[in-house]
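Encoded as structure tokens, here's the structure I'll be asking about.
Only a single protein chain was left out; the remaining protein chains are all shown in position.
Letters are used for the chains, namely A, B, C and D, taken in the order the chains are written, and counting of residues starts over at 1 for each.
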Amino acid sequence: MSGGAALVWLLLGVPLLGGATLAVAGRAVDRVAPAIGVAVAAAALVLGCVVAFTRPAGSAPLLVGISAGASVDGLSALMVVTVTAVTLAVLVSSVAEFAGTANPARFYGLMLIFAGAMLLTVTATTLVLLLMGWEVMGATSYALIGYWWHEPHRVTAANTAFLTTRAADLGLYVAAGAALAGGVGDLRLADLPGASSPWLHVVTAGVVLAALGKSAQLPFSFWLSRAMEGPSAVSALLHSASMVAAGAYLLLRTHPLLTASGWGEPTVAGVGATTALVLGLVAVAQTDLKQLLAASTCAQIGFMVLAAGAGAVAGGMMQLIAHAAVKSLLFLAAGAWLNALGTKALPALRGAARSYRVVGVTFTVGVVALAGLPPASLWLTKDELLAGVLQRSPALYAVGLAAAVVSAAYSIKAAWYVWRPLSPDAADGYDTERKGTRRVAPVVLAPLVVAAVFAAALGVLAVPAIAQPMKRALGAAAEPSSTWPELAVSAALAVGASGLTWWWGDHRAPLPAPVQTVFTGWLGLERAAHLLLVRPTFALAGALAAFDDQVLDRAVRDIAGSGTALARAASRVDGQGLDQVVTGLAAGARRLGRAARRPQTGQLHTYYAQAAAAFALLALVFVFVR
Amino acid sequence: MSLQLFLLLSAGLFSIGVYGALSQQSIVMIMMGLELMLNGVTLGAGAFWHYVAPGSSSGQVIVVVVVVAMAVEMAMGFAVTTAIFRARDVDMVDMAADLSR
Amino acid sequence: MFWVLALLAAGGGFLVFRFDSMARATIALLVSFVATGGLLVVLGLGYLGVVVILMMIMEMIIMAVFMVAYMMNPAGLMPMAMYHNKPASLTISITTFVLLGGGIFLVRWPHRDSAPPADPTLQLGMALMGPQMLTMMTLGFALFATIVATVVLATHRGRYDRFGDDLLHRPAADPVPGGVGR
Amino acid sequence: MNERLGPLVPEIVLAAGSVVGLLSGSWLPRRRQWVVRLITAAACLAALAATGIAAAQAPTVDFGTSYVIDVATNTVRVTVLAATLLVVCLSIDAVAGHPRESEFYVLLQLAALGTIALAGANDLLLLFAAYLLASIPGYALAGFFKDALGTEAALKYYLMGALLGVAMLTGITLLYGVGRSTSYTVLRTALASAPHGVAAVGVVAVLAGLLFKAGGVPAHFWVPDVTDGTSTPVAAFVTTVPKIGGLAALLRLLTDAVPTNAVNWPLLVAILAAASMTLGNLAAFFQTSVKRLLAYSTVSQVGYLLMAVAVATRSGLGITSLLFYLLAYAATNLGAFAVVAELPQARSLSDYRGLARTHPGLAAVLVVCLLGLVGTPPTGVFLGKLEVFTATIDGGYGWLAAVAVANTVASLFYYLRWLGPLFLSQQTDSAAEPLQTTGGWPAIGAYTAGAASLTLGIAGGAVLPLLHGPLS
Partner (left out) sequence: MLSAIVFLPALAALGLLAVPVRSPRAAFLWTWICVSAVDLVLVVGAWIGYHPQDGFGWAENIPWIPTAGVGYHVGVDGLSLPLVGLTAGLFLAVAVYSLRETRQVKSYVCLFLVLQTVCLGLFVALDLILFFVFFDLSIVGMFFVIAGWGHGERSRAAATQFFLYTFIGSLALLLGFIGLSLAATPHTFDMVTLARTQPLAGRGAYAGLVLLAVALGLAVKTPTVPFHTWLPPAHTEAPATGSAILAGVLLKMGTYGFVRIAMPMLPGTWRRYATVFVVVGVVSVIYGALVALAQTNFKRMIAYTSVNHMGYILLAVGAAGILAGTNGQARALAVTGAVTQMVSHGLLTGALFLLSGVLYDRGHTYEMSSYSGLAARTPVFAGATALAAFGSLGLPGLSGFIAEFQIFTGSLPSATLGTAVAILGILLTAALFLLALQRLFLGPLRFPDAPGTPALFSDLRASEVASVVPLLALAVVIGIAPRFLLEVIEPAAGTLVRLVSR
């Protein structure tokens, strides 16, 4: 194994093993866990930066003709750095939230495994390895969302998240099989487009399904809303650089496949655009900060998916990175407030920015970026990818712009609340979630500031001087870049929308109540899923179980009736009842048994008669049978 | 006077014996029935010897064996009857029906 | 001659189960047997015929004595009818007879292979001394077994009752004094 | 002529043993009759040794054509003698000091002798003589203790035997009438051309007697009543030893004397087999008396044995499988009876509750023997069943094999009913402890039989080759 290979395995091994160790060690290491966690994350970041330049690749045989390959190329290099960086930031900031609470070792361990799984996903070159990272990520997300497992509703949320994403993951299993059938023996991601039809389409469908599910695109979005039950730090990581991002990443990575399939690109683009718009509206309708951010995540990821569908790989990638910074920033801020004030309801957060200045400012930076207001990062990156879209289809471009407007709306809405003057009775709204500490630990501020800087500055990615080499690295040199008119248009729209929103304040939207509720309720997707899938499944399960007990088992026992009759007889022996065991033919067997013993009358003459008759009959028969 | 006639007669004796063996209650009477059946057999054997296989001595030997069998069965019968009569004072098979099912 | 004997044999046999007294039944059976013996003589088996007749006379006498000794009706002369499931027995026996009879007349019996030997008795003797010797030996042991068996079953007083457990007690403790040993 | 006594040494030894036993018995003090026991055992062992020597010789025919010494005869000799020894072992505690103890052993020997003669007989008349010799001691043994039930058992045993004996004689006469002889060797050729109706009736009638010995349907009526009524050692004897001779005789008669084109006896035997196993199993289902249960199980075992007879001429494996099954069956069945004999007070299945705790050894033997009777490896009967099933399918009686499988499953039900309680804890309230053991001789017999049953299963490979060979 070459040094390079060693390096890539090391990159994966450090967080995974470190995390596993922490998680297994459990309470024993609670006190040092935060330190270790941060240290490991830092090491991972360093490794990440190193591999980003050395671009190592490793491969090991795994199954018959299938190897586990991992390498760092342009795309994954960016991801690796982003992931490790965000992880470090989040872990640092979460020290405040978790030091001292119910065993932090578990938390940091799981977070590290989570990050490691994400790294595995982004570096994997074969489907099997990707799937491994992919699934582990899902499982750890379950454990993290359900971190406060004493409260059942959080656990249910975790179940929902895991089951929804896994349902989508099945697509990858199918894709793997189909790829094999299609002649891609090694299941290399790069070779997937070469799969023979019709398997090619199966592969595409599987991959797309999995990606959409993971990145909470329509119609899977609801799980992300439930995922808010988890700690803020978890949300920060989950929404920014990993999990949801993974879906977008997978689509960007397998873009050639989408192209090869023909129908893949438009579908993906369509779903992305729709999600960007609709979930944006959902975000607008939210009155809970974290719910708002969650919906906005779906919407922003929608842009990336749109980019993947439109072939704007570079743009999508920029958006992903910038958004990672922004979203982690916002969630950290929200987490800080939640920690301090014990609430995440927007009305209750009025004036929060005033009472916690640093948080407020950094939050605002994030919001501005999210709104797509110049000169912050997302303004540029979004336009970069929209440029690619425009080239494909003006219609989608229009939808994209609309979505941009909406994003401005919900972002500013959040900002408007937190900058309201602090009302005297503000404290009444606090401590709805938990007992707030009324202070923001300084350790949190550092990552906030750093994230804010990145959130503001990452727009430079779109600056041609940087964008061109990056595009080359991504092998997407041909992709168009945004032009000044486009930038101007989007800026104008963003500013306008922002102004409007600020002026509108918290007046209720001029929409009929039902529409409102649809959007506040995340389009009722979860209820739909329950009605259409979960309930029927459980009903069927129950029915089958009953069938198994009452019909199948009984039928079998009836066939073996006398066997269970024996069970009764045996039970009679020791006076214990086995009545439930005894069924149908038991009686039949008993009857047979009795019939068989009826000849044994004890009367000799009947023996004589029977024997004589029987032998006479036999003789008669065999006189004629020969 | 032919084989068939002899056989018919022995069949008759045999059947009467069957009837006796099946219908009688007293052990001794049952034994009589059996003896009667054997009687028929004797006759049959003799007839077969005379009309079918005078060359083979087996026919005669059968008769001897039958006679011995009669004696043996008779003796055993009396012995068993005595035993059960002593044990439970019955000589009727119907009264010896404790063992059943 | 055949017809007379046949009539006697069948009639005797038939009467065995018609008489209501065991003694009479015994006599009827005896008649039937004697007739059979006669028929054997008719068939040229004089020796065997005589043997049968003698044997049966002995047996029937024993049987009569036995009944007088044991049966519940002294002298076995008291009227009695002890039947069970008569109809079934009748059906079975009659069916048997019909089937056998039918068979007897339907079957094409083999023809006689050779003339009867000049002296059947000699033939019998040769057989018993030759190929059938083992049969006779076995029958001998069967008789031996019968003796032992009947003694075991029928006599309730054995040697240990008469001479004590160590067989040293003299004279024998017999319910009725006398017999050998004095 | 060839009246050689040389090949008959085992039989002669046994006969001599019985005579000597009786004579010496009548001069022995009551408490010293164990000498007779020794004489019996010695006779059996000597006979076994003689058989061992005889087995080395080639098959021979003796006394004209009336007696055959071949693999079947020798196997039956060994089985019967060994079984008799085991029964002697079982009965020691029961008859020791009984005023008729000597006679008991004498009768055992005579019955064994008759059984062996059954197997060797190659002439219908000798067959009947052997039948008498094998039956009569049995009647006496059944009623040996002269208690109410015992005598009733003797009565039923005797009357069934008498009737079916008469039937057998009738059959012999008929076969003679159409075959002009009673010697198998002659009959084989003669019956081929004989009126088959008479032949069929004759064969069925002779079968009646042999089925009585084997205790198969429809001549099985005596089996449950006798087994239940008489003492356990005798029950063990009459359900094991006569079967061996009866089936061997059946095999020889049908294969040697009756050509299948005269009478379709394979089908006849197949039907009898199916009837026996089915009836026996069904009747055993809800038995609570262990002895009756064992009795019915022996009836069903006859069914499996008859399977082998049915295909004796259609499959090369038939004869061997039958002989091996007989061997294994004798050991296993005696083992089960030995356990019953060791626990005289335990009459019903429930009495065996907790046996595994109180007498693990006996429980183990019981498990081995009962599961053995089911046909669970690695017992001898499993191997026997394997051979028999193979032979049956090979012989083209697939349906019979299927019936047998179904019956095997069915039989499992009642054997498990017996085994189940073994492993429960005993009821504390059981005032009268039913699991009192007798002197311990039966236990020795049980261990021997159980071991033999296992050995036959594991070392069957060594035994089977000895059972190959033509019937002459």
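Definition applied: a residue touches a chain if its C-beta (ideal position, glycine included) is under 8 Å from a C-beta of that chain, and two chains touch if they have at least 3 such contacts.
Keep in mind that what you see is a predicted model, and the values were worked out from it rather than measured.
Here the chain not displayed is in touch, across the complete complex, with A, D. Checked against the full complex, the candidates A:G26, A:P469 or A:G505 give a single residue touching the omitted chain, namely A:G26.
The residue from D:Q33, D:N281 or D:T376 that touches the chain not shown here is D:T376. Across D:A140, D:A154, D:V290 or D:A401, the residue that sits in touch with the chain not pictured is D:A401. One chain is missing from the display, and on chain D it is touched by residues 320, 356-357, 360, 371, 376-378, 382-383, 386-387, 389-390, 393-394, 401-402, 405, 408-409, 412-413, 416, 420, 423-424, 460-461, 464-465, 468. Seen across the whole complex, the unshown chain contacts chain A at 24, 26-27, 61-66, 128, 131-133, 135-136, 139, 142, 146, 149-152, 155-156, 159, 162-163, 166-167, 170, 173-174, 176-178, 180-181, 185, 187, 537-538, 540-542, 544-545, 548, 552-553, 556-557, 560, 563-564, 566-567, 570-571, 574, 576, 578, 581.
One rule holds for everything that comes next: only the chains that are shown with their structure count from here on.
Taking the mean of the C-alpha atoms as each chain's centre, chain B and chain C sit 8 Å apart. Chain B and chain D have Cα centroids lying 26 Å from one another.
Residues of chain C in contact with two or more other chains: 84-85, 88-89, 92, 96, 103, 109-110, 113, 132, 135, 139, 142, 146, 149-150, 153, 156. Looking at chain D, residues 125, 129, 132, 136, 139-140, 143, 146, 154-156, 159, 163, 177-178, 180, 183, 197, 201, 224-225 sit in touch with two or more other chains.
Here chain D touches chain A in the complex through residues 155-156, 159-160, 163-164, 167, 196-197, 200-201, 203-205, 208, 217-219, 221-222, 224-225, 261-264, 267-268, 271, 278-279, 282-286, 349-350, 353, 410, 412-414, 416-417, 420-421, 424, 427, going by the rule given at the top.
The part of chain C that touches chain B in the complex is made up of residues 2, 6, 9-10, 13-14, 16-17, 22, 25-26, 29, 32-33, 36, 39-40, 43-45, 48, 51-52, 55-56, 59, 62-63, 66-67, 70-72, 82-86, 88-90, 92-94, 96-97, 100-101, 104-105, 109-117, 120, 123-124, 126-128, 132, 135, 139, 142-143, 146, 149-150, 153-154, 156.
Against chain C, in their complex, chain D makes its touches with residues 1, 3, 15, 18-19, 22, 26-31, 62-67, 99-100, 103-104, 106-107, 110-111, 113-114, 117, 123, 125-126, 129-130, 132-133, 136-137, 139-140, 143-144, 146, 154, 177-178, 180, 183, 194-195, 197-198, 201.
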